[in-house]
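Apart from one protein chain that is not included, each protein chain of the complex appears where it belongs.
Letters A and B name the chains as they come in the text, with residue numbers starting at 1 for each one.
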Amino acid sequence: MMKVKKNKMKEIVYTEKELAELIGGELKGEPDRRIKNVSAVSENRPDTITFAENPDYFHEAEKSNVTCVIVSMEVEKSNKDIIRVKNPRSAYAKIASLFAPEPLRKAGIHQTAVIDNTAQIGNNVSIHPHVVIEEDVVIADNVILAAGVFIGKGVKISKNTIIHANVVIEYNTLIGSNVIIHAGTVIGSDGYGFVTEDEKHIKIPQLGKVIIEDEVEIGANVTVDRGTSAATIIHRGTKIDNLVQVAHNVEIGEDNLLVAQTGIAGSTKLGKSVTLAGQTGVVGHLELEDNTIVASKSLLSKNTNAGVFYSGIPAQEHKKELRLQAASRKVPELLKRIKKLEREIEKINNK
Amino acid sequence: MMKVKKNKMKEIVYTEKELAELIGGELKGEPDRRIKNVSAVSENRPDTITFAENPDYFHEAEKSNVTCVIVSMEVEKSNKDIIRVKNPRSAYAKIASLFAPEPLRKAGIHQTAVIDNTAQIGNNVSIHPHVVIEEDVVIADNVILAAGVFIGKGVKISKNTIIHANVVIEYNTLIGSNVIIHAGTVIGSDGYGFVTEDEKHIKIPQLGKVIIEDEVEIGANVTVDRGTSAATIIHRGTKIDNLVQVAHNVEIGEDNLLVAQTGIAGSTKLGKSVTLAGQTGVVGHLELEDNTIVASKSLLSKNTNAGVFYSGIPAQEHKKELRLQAASRKVPELLKRIKKLEREIEKINNK
Partner (left out) sequence: MMKVKKNKMKEIVYTEKELAELIGGELKGEPDRRIKNVSAVSENRPDTITFAENPDYFHEAEKSNVTCVIVSMEVEKSNKDIIRVKNPRSAYAKIASLFAPEPLRKAGIHQTAVIDNTAQIGNNVSIHPHVVIEEDVVIADNVILAAGVFIGKGVKISKNTIIHANVVIEYNTLIGSNVIIHAGTVIGSDGYGFVTEDEKHIKIPQLGKVIIEDEVEIGANVTVDRGTSAATIIHRGTKIDNLVQVAHNVEIGEDNLLVAQTGIAGSTKLGKSVTLAGQTGVVGHLELEDNTIVASKSLLSKNTNAGVFYSGIPAQEHKKELRLQAASRKVPELLKRIKKLEREIEKINNK
């Protein structure tokens, strides 16, 4: 059986002083007061720390039972204990990570895992029940493979990466370090490539791979297809939400945000720091420049310019789209005005 | 090996009298005639019972080989056996449930299931091969966990709930009784929360949970994210179709219908009996009042009023959207009329 670190979900406690030091903030409060978790103000829980980004949230926090509030430098004093920082939200994220449970971190290899004897397995890995690891796989130190994960032939996974339950990683995929892949996701399925002859669709074998760089996070039930002959690539730091589709030969730049149910068609290239809001569609063979932003449910069918915000179906610059929408709402009124004009002209002509 | 109730899929037979009593209907037919299944009229199968909601369907049923027809009170007699009820469709649903096979109900725990010894398992559960149950889990009576299901630490599942194959329930999720979750669905994946500093996206730990109340049904390959610090909640009786995305901190009221490929962004609250048709998108931090209805492929970007029907991208009241669409179809004609007016004016001015 698996070695289980039984202490993993026991109570975690920090003093306010320790937390202030961690985030480089100025504590105005009781240094030794003990904090046992983070919370949202609406939960109204004592012994917790929260954050307030604006005066409204701060006043609500002051009235609540939370013990300590992370605030911006504009706040100078409070009846609550406060920690003053430049960016309360990122300070909160750092503190919250201290209290985050890691129920899947259980160093050891479960006896029901099926691991090919050519696989190389690092130190301190957590390989859960019913995991399957095929030939020539390399799993680095501290990797977590949750229950039912399939790791295909020749896959390489770098250190500290966490792969949640029932994820499928098809053969030859390369995954960087500190990557998180949520449950049910499929990496390296065949791209959708066919050639049609006499109305029959003949499969074009998909021989490429998928490369996922360091610090990438991928949501649940996502699909990332392997390249046709080269690779589908997701560069460092990109964060992908649930149920997103990434087609073959797509290249996604660093630090992108791809929100839920977005789909990117084949061979499209995204620059750095691109944001695609939920349910966006992007057609194939496009180039999206750095810092492109696309609004929810848009259909992007043309290349984009750096830093520009697009929306609509088909998408255009958001400013133009808004003007168009505003104008289109006036069409019923236009109809009336034109009718009136026509009558006026008739009257004039009949004079 | 698993104890298998071998009689589960043997022939099921009821008399017309028994069926009429079950649904509180009036039988006009042969009380002892035997019915062996439900069917659609188009299948034309003898020894079955079907239902007819309107005269067209009823005439078709009368000409078919089905043995018995559930009809509304308006139908007084027929050459077929009939059962008269107020609501033929719901009466049919009740009878169909008698004939529904339950291939996954096999009381026993399969020897390949991996169950932590802190887990509490109720009576008459069906725990299929390769199920994994982590620490401190509670599984109530009559629950079915199909093959390959993962139940994370601290999860609680109430009685009679059915969880289909390869579903993943992440830690601390609470699931009510008589819930059905279809295959491949992921409950409790991390919400999509990041804070961006110097173009890098820092993960905000997702420490909340998911609560799914009684009588909820969730389709296949759905994703429901855990709350950031509080809970994502799906209230009693709500029915969710396949490939739907429910983001962190969302609260879905009782008796909602969320049709396939719909996505709901973070922190949005839905009232009771809301209907979102297929491929709807709902942006974050909204409030949808009771009985809101949204048409397929709409993008809801504002709060809604109770009982109102919305459509469009962005969505507005459906009546307005229809008027707008009708008007927009007239724009090509408007162009011509304006051109004509311009010429007329020119003529007048040139006189």
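FYI, a contact is a pair of C-beta atoms (placed from the backbone, for glycine too) under 8 Å apart; a residue touches a chain by one contact, two chains touch by 3 or more.
Since the structure is predicted, the reported quantities are computational estimates derived from the model, not experimental observations.
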item: Hidden partner chain, touching residue among A:180, A:211, A:252 or A:265; value: A:265
item: Touching residue (missing chain; options A:72, A:112 or A:311); value: A:112
item: Option touching the unshown chain, where A:86, A:201, A:285 or A:302 are the choices; value: A:201
item: Touch list for subunit B against the chain that is not drawn; value: 4, 9, 37-40, 42-43, 87, 89-90, 92-94, 96-97, 99-101, 103, 110, 112, 128-130, 146-148, 164-166, 180, 182-184, 217, 219-221, 237, 239, 241-243, 255, 257, 259-261, 272-273, 278-279, 296-297, 313, 325, 328-329, 331-332, 334-335, 338, 341-342, 345, 348-349
item: Touching residues (missing chain, whole complex) on subunit A; value: 112, 114, 130, 132, 134-135, 148, 150, 152-154, 166, 168, 170-171, 184-186, 189-190, 192, 194-195, 197, 199-205, 207, 221-223, 225, 228-230, 243, 245, 247, 261, 263, 265, 279, 281, 283, 299, 301, 313-314, 323-324, 327-328, 330-331, 334, 337-338, 341, 344-345, 348
